[in-house]
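This report refers to the structure that appears directly beneath it.
Excluded from the complex is one protein chain; the other protein chains are retained at their positions.
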Amino acid sequence: MHLRTDALRKLRRWLPMLVLLAAACSPDHYPQTALRPISDFARIGDDIQTQTFYWALGVFVLVEGALLYAIFRFRGKPGDPEPRQVHGNTTIEIIWTVIPALILAAIAVPTVRGIFETSAIPAGDALKVEVVGHQWWWEFRYPDLGITTANEVHIPVGQTVSFRMRTADVVHSFWPPRFAGKRDVFPNRETRIWFKAEQAGEYPGQCAEFCGIQHGRMAFRVRAQTPDEFQSWVAHMQTLGAKPAAAAVAPPADSVRTATAGAVVPAEPVQGKQGAAPRATGKDSSATGTPPAPPPDPAYAAGEKLFQAKGCIGCHSLNAVNAPKGMIGPNLANVGARSYIGAGSFKNTDETLARWIQNPQAMKKGVLMPNLGVTPEEAKSLVAFLRAHQ
Amino acid sequence: MATSALDQQRAHAAAGHHEPTGLWSWLTTVDHKRIGILYGSTAFFFFLVGGIEALLLRIQLGSPNNTFLSPETYNQLFTMHGTTMIFLAIMPLSAMFFNFMIPLQIGARDVAFPRLNAFSYWVFLLGGLFLNSGFLFGAAPDQGWYGYANLTSLQYSPGLNVDFWMFGLQILGIASLAAAVNFFVTILNMRAPGMTLMRMPMFTWMSFITQVLLLLAFPVITVALILLMFDRFFGTHFFVPAGGGDPLLWQHMFWIFGHPEVYILVLPGFGIISEVLPVFSRKPLFGYAAMVFSGAFIAFLGFGVWSHHMFTTGMGPIADTFFSLTTMLIAVPTGVKIFNWLGTVWGGSIQYRVPIYFALGFIAMFIIGGLSGVMHSSPPADLQQNDSYFIVAHFHYVLFGGSIFALTAGGYYWWPKMFGRMLDERLGKIHFWLMLIGFNVTFFPMHIVGLNGMPRRVYTYPEGLGFETLNRLETVGAFILGLSFLVFLINIIKTWRGPRNAPADPWNGATLEWSIPSPPQEWNFAEVPVVHGRDPLWETKRERGGPLPEPPRVSGQGIHLPHPSYWPLVAAIGVAGVMVGVMAEPKVGPWGIMAGALILFIGVFNWAFEPAG
Partner (left out) sequence: MSDHAHAIEHHETSTGLDSRKLAIWTFIGSECLFFATLISNYLVHKETWLTGPGPFPHQEWVSPAGQHFEPIIEIPLVTLGTALLLFSSLFVVLALANAQRGSRKGLLLWLGLTIMCGLFFVGMQVYEFTHFVHKGLTLKTNLYGASFFVLTGFHGTHVTLGVIWLITLWIEGFRGRIPPAKSLNLEIAALYWHFVDVVWIVIFPVVYLIT
C-alpha cells in the first residue's frame, strides 16, 4: 500500500517532465523537422532513411540484446572454474560477416536508386529560383519572372521548383528540411536542388554550413502557396519596380533602371499581405496600371527621405524588378510583408524592426549592417516606410 | 599480498640502482614509461580543458536566444573543443599507452628511438600550448576544427585565429609523424624472440596499424595546411575563388586526412578492448586473426571513403555512389569486430571489475555510433542528416562512447602497472555509471533534435523550433558527465596517497606486461622473455599450474640503457620556434624563422653527434 502511494506521488511529480520529454520526441513538435517530408524530393531521402532506421533498429535490438544477455548470463566469481577456452568459430564468423553485408546490400540498392533520382535534372517546366547565399542572409531571384527577394522564398505548391545556387562569399548550405535535404553553395560553381511542394504553409529553413560569426542566425522561410496565391504574389512583386529617374532625389545605384518591359502588371491594385495601405506614389508612375495614390503619410515620407539620407539605399534595393546583383544587404522590396527579419531570426513586428534599425549589432552581432545612429523617432518613420513595402 | 617481501626487495634494488627524480630528469628523460606519463598527464589536462569548453557550450545552448556566450566566443569554444579533444586529448591519451605499453607487451627494454620519442612529446606539448595561446590574444581558432575554405581565407578570416590553428596543427603533425616512425620501427623490430606478428597482443597490433595511418594521412593535411598558409601569407589563391582557387579542393585534401584520422582515434581503443575483454572473461579473444585483418582492412578502406563527408556538396551521382558503397563496405569489418567481442565474453566467466565495465559500455555505445554511421552512408538520407546534430550525436557516440570509454577502460586496467597502485573499485564503478548515464543523457537526444532540424555549430537557436526541451536535457547530461570525471579525479587523488604496492599481475593478465613489477623498473625486463604463443603469460601460468610469484626487483647491473638527453627538447623548441617565426613574420621579418631554424639546427646536430656515455 505504502509503496504504491509513494510511487504514485513520484510519478505525479515527474509526470509533467515526462510528458514534455515525450512531446519533444515527436516530430510534430518541431517546425523544422526533417521527419515530416512534404515534397517529392524529401520523400526519396525519408524513405531510405526509414528503411535504414528499421534495419538499424533490428540490429540494435539483436546485438545489444545479446550483449545484455551475455552480461548477466556469464557473470563469474573469482573462484569459478576456467571457462572453455574457445579461440573462434569459422562458420559463425563467416555468417556474421555475410549477413551484415547482405543487410548493407539491401540498403545500398534503394540508396543508389535514390542518389540518381535526387541528382536528376528537373523537368523543363520547373520554376527556376536562383539562390545566393550571403553572410548572413539569403537572396532569391526568379530569373524567368524578373523578380528578386530575400530571406523568404515563395513557391507554388504542386509545381517543381528548381533551385540553382551559389554564394557571394563563403560556403553556406541551403536547408529547408520539410522540403529537401541540404545542398551546399559555393562561390565558383553552381549547385542544384529541386522539389515539388505538396502542402501550402510557411516553413522554416536554415543555413547548415558554418559560415562565420552569425551562422547561427542565418535562417530563411519558405512560403509554399497555392498556384493562385503564388501568381498574385508574383504579379504584385512585379509592380515593385524602380522609380523613374526624375522622381529620384539623388540617383542611387538601383533607381536608374526603370520598371522593365515585359513585367506583368495586374489590372487592379494589389493589397499587401497584411492589408496595409498601398504604396505611396512616386514609385510606380512608369508602369501601367498603377495603384491609386493613397493619402500622403508623413511618417512614410520622412522614412523615405531617411532611407536615402542614412545610406540604407547603398546596401539595400527596394526594387524587386531588375534588382541589381551584388548588393551587400537583402532586397527590401517586400520587407513589410515578411514574417521575419534578420534572415528568419526575429519576428517582423514594428517594435522589432525599429530595434533592428537602431541597433542591428545588438541583435545580431557581427552582421554587416552597421549602427547608423538612427534615433527612435527616425526609426519609427523608417518602420512606417518599410512596412508599406509589401 | 607479500608486501613486506616486496618492500625488502625494493630496498635491495634501491641499493643498486637509483632512478633519478626531479624536474631535470623529466626534461631529459628518454624512458618510454616516463614519456608515456608525460603524454598522459598533459593529455588528461587538455581533456579537462576541452571538457570545460564543452560545458560552456552546453550552458549557452541550454536556453534559446541565450546570451551567456557571445557568438565569437561560442565559435572559438566549439572550434577549440573539437580541436583539443581530437589532437590534444584522444591522440595523446593513446600515445600514453603506446609509450608505456608497447615495449612491455612486445618484451622490449625500450623503443627503437628513445630520443625521437622524447622529441615527439615535447613538440606535442609546445603545439598544444601554441594552439591554446590564441586565447591570450582573444583570437583562439574559430573556424571549426576542419577549417573549411574559403571562410579561412584572409578576406573572411583576417584575424590571427586561423593562423594559430594552422601553425598549431603543423607543429602537432610533426609530433605525430616522429612518434609514428618510432613506434612503427619499434613494433616491427624489437619484439621478443618468438613473438611473431600473429602472436602480438591486440593493443600492439591495432597501435601498429594506427602508426601506418598516421604516416600516410598526416602528410596530406601537412600539404593542405601549407597551401592555406601560402594563401594567407604569400598571396596565393589555392582556395580563393577570386584567383581561380576551389574551396572544394580543401575539403578533399582535408578529408583524405580526416577520415583516416578518425580511425587513428578509435583503433587504439579497439585494441584496448580486445585486451580487457579476454582477461576479464577469462577466455581468449574470439577470432584473433579476424580481428587483426578486420583492423587492417578498416585502415585500408579508411582511405577510400573520405567524400562521405561531402555528400551535400553536389559531387554528382557517380562520386556519391562510389563513396556511399565504400562507406557501407567499411561497416562489415567493423561489425565483425563487435561480434568477435561479443564472442569473447560469450561463454566466459566475467569478472566484474572496473575495466570491464567500461569495456562493455564501450561495446554498447559503439554499436549505436556505428549504426548511426550506417544511416549517414546513404546520400539521400544524409542530405538531411549532415551538418545537423544527428552527426554530432554519431561522432560523439563513436569518439566518446567509443574511444573515451575504451581509453578509460585502459586507464583503469593499466593503472596499477603504470603507477604501482590500484584505483578504488567502488569509486570506479560510480565513475562508470555517472559517465554512462551522463553520456547518454547528453548525446542521445542529439539524434532527435538533429533529425528534427537543428543544425550544428550554431551559437544559439530561436524559440518556436522546439529545440529547447532536449537541449536543456543535454546540458544537464553534460554536467553529469563532468561530475563523473570529478569522481575519477577523486579516485586518483585518494589512491595516490596510498602505498605503492600493487602486485605485478592484479588481473590475471595474458600478456607480458604483467610479468614484471608494478611499476616496472627502468629496463622493464630483467631477462628478455621468450614467447611461444599468443597470450604468453596465460601459457606460462598454465604450465606452472598456478599464478606466478611476484617478480623480484633487481639491481639492473649490466643492463645498458639509453642516456637521458636535452637535445630532443632543444630541437622541439626549434620546431615551435620556426612555426612561431613564420606566424610572426609580418611583424618581425625573417628573424623569428631564422632564430627557430638555428635552435632546431643546433638541437638536431648535437642530437646526431651526442657522444656515447
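Observations on the model:
For clarity, chains are labelled A and B in written order, and residue numbers in each chain start from 1.
Just so we're on the same page, a contact is a pair of C-beta atoms (placed from the backbone, for glycine too) under 8 Å apart; a residue touches a chain by one contact, two chains touch by 3 or more.
Keep in mind it's a predicted model, so treat the numbers as computed, not measured.
For the chain that is not shown, the touched chains among those present are B, taking the whole complex. The chain omitted from view is touched by exactly one of B:G144, B:G245, B:P284 or B:G428, namely B:G245. When the omitted chain is restored, the residue from B:T28, B:S63, B:S133 or B:T222 that touches it is B:T222. Within the whole complex, the absent chain has one touching residue among B:R191, B:K337 or B:H376, and that is B:R191. Contact residues of chain B toward the unshown chain are 112-113, 177, 180-182, 184-185, 188-191, 195, 215-220, 222-224, 226-227, 230, 234-238, 243-246, 249, 253, 256, 560, 562-563, 608-613.
By definition in this document, only the chains that are shown with their structure count from here on.
With centres set at the average Cα position, the gap from chain A to chain B is 38 Å.
By the touch criterion given at the top, residues 20-21, 23-25, 27, 29-35, 42, 44-46, 48-49, 52-53, 55-56, 59-60, 63-64, 66-67, 70-71, 74-78, 80-89, 92-93, 96-97, 100-101, 104, 107-108, 111-112, 114-119, 135, 169-171, 173, 175, 177, 180-184, 186-189, 191-192, 204, 206-217, 219, 345, 365-366 of chain A touch chain B in their complex. Residues 70-72, 74-75, 143-144, 148-151, 156, 241, 245-248, 281-284, 286-290, 312-314, 316-317, 320-321, 324-325, 328-329, 331-332, 335-336, 338-340, 342-343, 345-352, 360, 363-364, 367-368, 371-372, 374-375, 377-388, 445, 448-449, 451-462, 464-467, 469-470, 473 of chain B touch chain A in their complex.
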